[in-house]
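Of the protein chains in this complex, one is absent; all others appear in place.
Up next is chain A:
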Amino acid sequence: MNVYLLNPLAMNSENHPKIQTESGLLKKDQLNDYTFARVNLPTSGFAIRLSEVLAFRADHAAARDAIFTPFEIQKIKDNIQPVCKDTIETSSQATSKEVYLKRPDLGKLLDEPSKTKLKECTSKQKDVAIIISNGLSAAAVNENAAQFLNHFIPQLLEGNISITPIIFASNARVALSDEIGALLETKLSIILVGERPGLSSPDSMSAYFTYAPEVGLTDESRNCISNIRIKGLPPIQASEKLFYLVNASLTKKISGVHLKDDMGLLE
């Protein structure tokens, strides 16, 4: 007998496996109520129906396009003008998106013109450097960075926390913020960066920060707030979280695994 003449999808609610949950006995036609995973997909034979295949493809397309979307530096500059007018444009040694994807080591190094610019910067030894990078999703920072900073920068200034010019860093990995912070001699370095896009979140931004930034630090020296986007952790709420953590970091003079989540702010 070819077992595939029988389709397990033909099981009805009487004979399908019984799974008791806090919402009662699971019914196969109600699975979508309990998860946003792609369950209970319509089929033709065993194949997923075209409507769902296209929906998947559209999500993948959005994620792919987010990576290769241009970094809209001027637009972000225009949008943050009310809170910050000084900016510096820099770039990592990853000269193209393809190089950036293949050589994470180059994304952690400033190119020579950028180093010179930062060395010549007259606004050093501030408390905080804020860096913005397209990272793996320009769409994430294009959409979220300005809203975030328009809330965050006034908070810093009201708290008497001084900042350097905003640094735009094209094709940066998170660790580039260490080199930038070190060159600007700041106490703390913050980078807003586009995350690796997911199918359900092509435009998700992360904020990482490091106390006493210097070249060669690793992830255990950093703290991170992720999933910053309108449908995730909205930029204004994320800004509140970061402000709390930055204060704690400056007070305790630490960051990373030893800066604990004592207010329940970090997931």
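Operating definition for what follows: a residue touches a chain if its C-beta (ideal position, glycine included) is under 8 Å from a C-beta of that chain, and two chains touch if they have at least 3 such contacts; residues count from 1.
Keep this in mind: contacts and distances are computed from a predicted model.
**Q** From the list "MrpA C-terminal/MbhD domain-containing protein", "ABC transporter ATP-binding protein", "Rhodanese domain-containing protein" or "Ethanolamine ammonia-lyase large subunit", give the UniProt name belonging to the chain omitted from this structure.
**A** The missing chain's protein name, per its UniProt entry, is "Ethanolamine ammonia-lyase large subunit".
**Q** In the complete complex, which positions of chain A touch the hidden chain?
**A** Looking at chain A, the ones touching the missing chain are residues 2-4, 6, 8-12, 15-23, 26, 28, 31-41, 43, 45-48, 52, 56-57, 59-60, 63-64, 67, 101-105, 136, 196-202.
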